[in-house]
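My structure is below; once you've seen it, I'll send some questions.
A single protein chain has been omitted from the complex, and every remaining protein chain is retained in its original position.
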Amino acid sequence: MIDILRIIVDFTAFYSIYLMLSVSLNLEYGYTGIPNFGKVMFFAGGAFTVGAIAGRMLAPLAGIDLSKLDYCMNNVYVGSLVSRYLAQHAGLALAVFIALVIAGSLVGAFLGWLASYPSIRLREDYLGMTLVVSGELLRIVSLNYDPLVCGTFGAKTPNPFSFLSGFAMDFTRSAFMFTIAMLTWLIVGRLVKSPFGRLLKAIREEEEAAEALGKDVVKVRMKVLMLGSAIAGAAGALYAFYIGIVHPSDYAPLRTFIVWVMVIIGGAGNNLGAAVGALIYLFVDRTLAIAKTYMPVLPFDLNYLTYVFLGIILILVLIFKPEGLIPESLEVREEIREEASQ
Amino acid sequence: MPLLMVENLKAGYGKLQILHGVSLNINKGEILSVIGPNGSGKSTLLKSIFGLTTIFDGKISFKGEDITRKKPHEKARMGIAYLPQTDNLFTKLKVKENMLLAGYTLSESEYQERLKEALEFLPQVKEFWERKVWTLSGGERQMVSIAMAVLRKPELYMLDEPTAALAPKIARTILEKIVQLRDTFGAAIILVEQNAKAALKISDNTLLLVAGKSVFQGSSSELLQNKELAQMYLGVK
Amino acid sequence: MVSDLRTINVTKRFGGITALNSVNIRVEPDSIVMLIGPNGSGKTTLINVIAGYYKPDKGHVLFNGFDITGWLPHEIFKTGIVRTFQIPRPFKKLSVLDNLLLAVRSNPGESIINALFRAEKWKEREREALQKAYDVLELLDLERVKNKKAAELSGGQLKLLEIGRALMAEPKLILMDEPVAGVNPSLAHEIMDHIVSLRNTLRLSFLIVEHRLDIVLDYVDKVYAMSHGKVISVGKPSRVISDPQVVEAYLGG
Partner (left out) sequence: MFSIEVIIDAITFSNLIIALAIGLTLTYMTLKVPNFAHGDTAVIGIYTAYTLTIMLGIHPYASMPIAFLLGGALSIITYILVYRVIGQKGGSITTLMIASIAVEVIIRSSLHIYADIMPKITSTFFRGFTFSKYDFSIPIGEATLPGVLIVSTLTITGIVVSLYLFLTRTKFGTAMRATIENPSLASTLGVDVEKVYLVSWFLAGGLAALSGIFLAFQIPSDPESGWGLLLRVFAASVLGGLDNIFGAVLGGAVIGFSEILGIYLLSKPPIGLSPAYRPAIPYLMFILVLLFAPKGITSINLKKLLGGEEKK
């Protein structure tokens, strides 16, 4: 019984992270038409923020003098001491958790602002390539520049939920993550139903006509990329805390691909589609991961087969159901209409 | 039997109807000029005959055969050459490469023979034989595109504003060449012209198009004497 | 509503071609002004310069005395000049109603913060906009299709929607690029009737580029004829179309 609960709790944590990523890509691509092929960069931005700051910032509190020892060589040790310290200070631990998630989203937003510079000027194909390359550039720098997240060592992240233990800890952590993810989903859902969401679709459909109607297209695109990247950054921070270590090689372009799979299968331009897409992906992924432990030993890593399947499914959807499972809906604006007729 | 016959053609782009019933006839060895203010559907008429628009209603027959629903390349093979106003040449390619492509479907010996004919007709083309098209002037380009058409020996030429944006002197040379096309090859030519006066001078018959409808159809001299031409042309009455 | 547009010696070159050569026009308050001329005479270029899509090489565009030369399209919109496109550019996947609502001037709901947290700021505005949109729908006879995707409209309806969006924007001056091209004559006359009544009731001004002289001429106050980037004739419609220079330009002398 506890096994199933554990699986559900673990699933919820992952779902929270992927939900945020797919919601943010859907906002950018589905609603505004920005093909963000560098999603992983903003996700990494948030995770690196946690990896770079958390251990170093809290070490003095745990009684460690970082001037006397090499942080990167000892960061696992430092991390566990910090976690032990946080276990005694639940309030501080949660404050650190929230603060770093916010910091991660700010860093994401900053990277989004940087990326918006080319994204305003470039055609979609060039933009796609640029964002992929930028993401790889960040990964190479982070792999080799130790002061960031200790390069190939990776940086241990302290566990802000160490004041609890066992299932209670896992449950609380997942509950926190899920709350943040649901809030994000609801907020974005509210946003895309508002006149702002309508404006995004208009820019996606006909940029010049939107300009002719007085819309500052450049500024709106910039805002969207910053908001989407802030969400991705927060997701990265949550992921860093959840996994317990930030390792640059974890932030490979394949992650971007997975988010695209979720958005396309779920249905671009529909906030519910993003949630459903993430659910479907995660269900397939987790089921296979669990099945793996019960299966006879395969002559190859099952993950690769999963990716082959995902790729094929994605192509089939693009060919036969390009609008996704839950297509974009036509906004009828019932509520306001009724009020208006009164 | 006329070479080409268009009956009550209604056509446009997607849902947008531009032609609201146009009819015309043209015989071998005849120049028909299509004139009218812009926006009246002159270019659309040529495109529709060639099969590049949505046809809602009407009939197009060529040499007695119904070609209303035929595809452009089939019409090209039947002997209709359509020279659009722009994008009628490969600008990044040399003139000689453009000519080679005009004879793409011909055998080598046939190609050489036709090329000789085409260059006899338009000897000027030899002067810029090795140059890339984008380095040519507008008039030179027009020469090349006519030479490309001649190479394919069509029975019907459809020329969309061949003198647009050309200096008057060069425009006259092009119009002279068009007359020669008729006289040398006995071809039929539909000529869309903005410059109505110049077109009327060289054409046998004229079709005046206003707002997607044929307003006048008949001999050019008749129209030239018509005092109300100007008013009709402007589409005021 | 005040609206006085002038261009002063506006010149625009593309490469070696002078598309506009020192053009001076004026659209007086409460007037319908028409631009005519053969292909390539520079009419649409002039519209694009006024609407901010091109920057002129020389000259000025003045609106109500303000120099708006070189402003960006969305800045020009804020002054009260609204344009329509020759080929309609609807937001295809949005409903007709949403297409209209999008044209609302400085909608507070189009900011992220307001959209999320200050519904009271924009709901009211949205309600007003909706009332107005219904008026526009009725005016243009588009009520039946209000909840259809714009992509499903006919060509004529798209033309009307294009005008509808301009009306929603509380314009002072509407620049219209071929509003009745490709529209059947009875609808075209209706559109022109609307334009006249808008001029009379809302006191809007119009600058219209159109080739369908047969339809439009009767409705306009003043005509500018252009040829090769220059204004060659100006005045009452009847005068301009009988001007030998204009006829000559059209026939290509």
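As written, the chain order gives the labels A, B and C, with residue 1 at the start of each chain.
Basically, a contact is a pair of C-beta atoms (placed from the backbone, for glycine too) under 8 Å apart; a residue touches a chain by one contact, two chains touch by 3 or more.
Computed from a predicted structure; not experimentally measured.
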Inset, instruction - Just name the one of B:Leu101, B:Leu119, B:Ala165 or B:Val215 that touches the chain not displayed here. - result: B:Leu101
Legend entry - Among A:Ala168, A:Leu254 or A:Ile290, the residue in touch with the chain that has been omitted: A:Leu254
Inset, instruction - Can you work out which residue in A:Leu86, A:Val132, A:Leu213 or A:Ile326 touches the chain that's missing from view? - result: A:Val132
Inset, instruction - Can you work out which residue in B:Asn8, B:Asn27 or B:Thr135 touches the chain that's missing from view? - result: B:Thr135
Inset, instruction - May I ask which residue of A:Met73, A:Ala291 or A:Val308 touches the chain that does not appear here? - result: A:Val308
Inset, instruction - Provide the residue numbers of chain B that touch the chain removed from this figure. - result: 72-73, 76-77, 82, 87-93, 97-98, 100-102, 104-105, 134-135
Inset, instruction - Could I get the residues of chain A that touch the absent chain, sorted low to high? - result: 29, 33, 35, 37, 117-118, 121-126, 128-130, 132-134, 136-137, 140-141, 143-144, 253-254, 257, 260, 264, 299-301, 304-305, 307-308, 310-312, 314-315, 318-319, 322
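Everything that follows uses one rule, which is that only the chains that are shown with their structure count from here on.
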Inset, instruction - Mind listing the chains that sit against chain B and also against chain C? - result: none
Inset, instruction - Write out the two chains that share the greatest number of C-beta pairs in contact. - result: A-C
Legend entry - CA centroid of chain B to CA centroid of chain C, Å: 34
Inset, instruction - For chain A and chain C, let me know how many angstrom lie between their CA-based centres, rounded off. - result: 44
Inset, instruction - Quick one: report the Å distance separating chain A from chain B, using the average Cα coordinate of each chain. - result: 59
Legend entry - Footprint of chain A on chain C - complex, ascending: 51, 72-74, 77-78, 82-85, 89-95, 97-98, 101-103, 105-107, 109-112, 115-116, 122-123, 126-127, 130-131, 134, 147, 149, 165, 169
Legend entry - Contacting residues of chain C [partner chain B, same complex]: 38-40, 154-155, 158, 178, 181-182, 184-185, 211-214, 217, 241, 246-247, 250-253
Legend entry - In the complex with chain C, residue positions of chain B that touch it: 12, 14-18, 20, 37-40, 164-165, 193-198, 210-211, 229-231, 233-237
